[in-house]
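The full complex has more chains than appear here; those shown keep their coordinates.
Letters are used for the chains, namely A, B and C, taken in the order the chains are written, and counting of residues starts over at 1 for each.
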Amino acid sequence: MIELLTPNEFEALLLSLKISLTATLLSLPLGIMSGWLLAKFDFPGKGSLESLLHLPLVLPPVVTGYGLLVLFGPNGPFKELFNALGLELGFNWKGAVIASMVVSFPLMVNAIRLAFEAVDEKLEEVAKVFGFPPWKVFFSVSLPLAWTGLITGSMLAFARSLGEFGATITFVSSIPGETQTIPLALYGQLQVPGGEASALKLCILSLLLALTALWFTRKLRKETIR
Amino acid sequence: MISANLQKALGPLNLDLNFTITAPGITVISGPSGSGKSSLVKLIAGLNTPDSGWLNFGGKTLYSSALNTDIATHQRRLAIVFQEARLLPHWTVKKNLTMGQKKIESFDKIVAVLGIEALLSRKPKHLSGGEAQRVALGRALCQKPELLMMDEPLASLDEERKEELLPYIKALPKKFNIPILYVTHSTKERNYLADTYYFLEKGKLTMQEKSTLTSTKHPQHLQLLSKVR
Amino acid sequence: FVAASALAPMLVASETYGKISGDKVVVSGAASSTLARQIERGAKAALFLSASVKWMDYLKEKGTIESSTNYLSNQLVLVTNSNNNFTGANWPHDLLKETGSSRIAMGDPTHVPAGVYAKEALVNTKVWGKLKNKIAPAQTVTKALLFVESGISKFGIVYASNLKLSRKIKAIYQFPKESHKPINYPLGLNIKASDSAKKFYDFLFTEKGKKIFKNLGFTTND
């Protein structure tokens, strides 16, 4: 299999995997928190939070990418923060992770939110009665009962990250070995007359990754033991 | 010691609870369906916030609208047998009983008296109605709470099992030195268990004299019973 | 259909022409590759102004377009953010030195026409070897421009016509014409084009038509 791939394609594969996985895992804690907040609480500004979360879904990816460029670029408002952290996002894979996270976040949050909404409050009450402090109620009751939502949400985010193109290429460009994921490489191949063969190969790679993710998701779903 | 003065409007029902339980032992609460018994349990547990009033337990103020105090449920040190079993579906029966605690005193005893030895490794989904209720009862018995509340804990058990459990429950207050609030419709259970007996009707609690315990409030029962037997 | 980089003047041209003739011209702008594929697949585009000769040839091969003329040409410039005070005086020394850890924004040299020309120019000025790992290959020239605008790239190589897109950009060096192949935008007429489409085609070659493109930074080939 590997021999069938050019080094460039192989690099793109690894990069896609690395970026999508990192993005999904990094989003997860925040996604869980937001999904939970939206599902269980009414608070002032809930509407605004909801809107903000859905922004990247509604805006064309180019705009999202442009927004990221303005926000996280060297003249952006977070400049000092990132400098202090020693984090540089421009033109590297970390930037691609950010782009993927932003773009796939709404999908993750909505799945998780739906799952939390379906958790029976009466079961959470039981845990409270038996002395579980709120954090323990959350981790031992709410979260496990929202399991399918977590899985679905992560799968959606991972798949969306794998397919992420517009925001990434706008934010961190398409540098082979650094930010050129499968979709970007694929796009490049489509721009060259006669690049279809390689494009098809990359397409199939994407699909294989996605199938693996789906297979994995099915396994994990089965673990749900209601 | 529990003393309370709590008000809560529930749809058309105005709960107005005013009681002091000084004696240890079992306080039985009866009353027609919809009179507010389960709601009373929830109010004491802090699962429902009263509209006004106060609630003291063992010298602590658990709730007071005047003082703006409202101790969170998980700090009230309770155990409840809910009217529905409310088992956690993702845990085995065993974990539901221990609620994740490592050591449970007289765990084997409790399991034995409830007859649930064979169920320990099952998931709640595969339990029968009575089995689930027994596990829910066991869960409460495994705790060492400062107050134990039971909402018709024996309703769906067979009579044999009930007869076995009643003496066990009756012995609990002395054994662990805790008060029990016991909600039931059954005259039999009430007569056997009650140290104090309250009757709840249309949201109002009335203490019943000890002497009324052996007779029954509703002559109609006797009438029918005589017909049946 | 018109390559995205030449969309602006084409819009003006179509509007002007619409006023003169009363015919409505519909302009659709996207990447040349996208448009070429759409035409191949049966899009009813009468005219195709491509940013690259390659895609025009591709369509000619497929027989959808008979012939084309190099209608426009363009120039390559080195740009920087207007806040920077670099000049082109020390070309290419400054470029090498000042790029530092940032990257030079340009079209992707593997397929974006502007990038292809830019690479050629750098190769010919003998700096490509040192810079090839320091470029940011953008999806389109406009996006390369964005990189410079946002400051994430210090330098960028774009078309002269792009300068009109942003006030935050200044050109500091114009690549000499000899440093790269001529930048041509071939204009082709679909074999199925209607007569009214042909009239617009002709209009583009009038002085009036050409002036529009010149105003927006292009050179027209006579």
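Annotations
Basically, contacts are C-beta pairs under 8 Å (C-beta built on N, C-alpha and C of every residue); 3 or more make two chains touch, one makes a residue touch a chain.
A quick note: this is a predicted structure, and the numbers were derived from the prediction, not measured.
In terms of the labels on screen, the copy numbers for the complete complex are A x2, B x2, C x1.
Note that only the chains that are shown with their structure count from here on.
Greatest Cα centroid separation from chain A: this falls to B.
Averaging the CA coordinates per chain and comparing them to the mean over all protein CA atoms picks out A as nearest. Rounded to whole angstrom, the centroid-to-centroid distance between chain B and chain C, based on C-alpha atoms, equals 80 Å. A straight line joining the Cα centres of chain A and chain B is 47 Å long.
Centroids of chain A and chain C (each the mean of its C-alpha atoms) stand 34 Å apart. Touching two or more other chains at once is no residue of chain C. The residues of chain A never reach two or more other chains; the list is empty.
Interface residues of chain A, counted against chain C in their complex, comprise 66, 69-70, 73-76, 90-91, 169-170, 173-175, 187-188, 190-193. Note for the complex: chain C touches chain A at residues 31, 33, 54-55, 58, 102-103, 105, 108, 110-112, 135-139, 143, 146-147, 150-152.
Taken in their complex, chain B has these residues touching chain A: 45, 47, 72-75, 77-80, 82, 84, 86, 88-90, 99-100, 123, 125, 139, 143.
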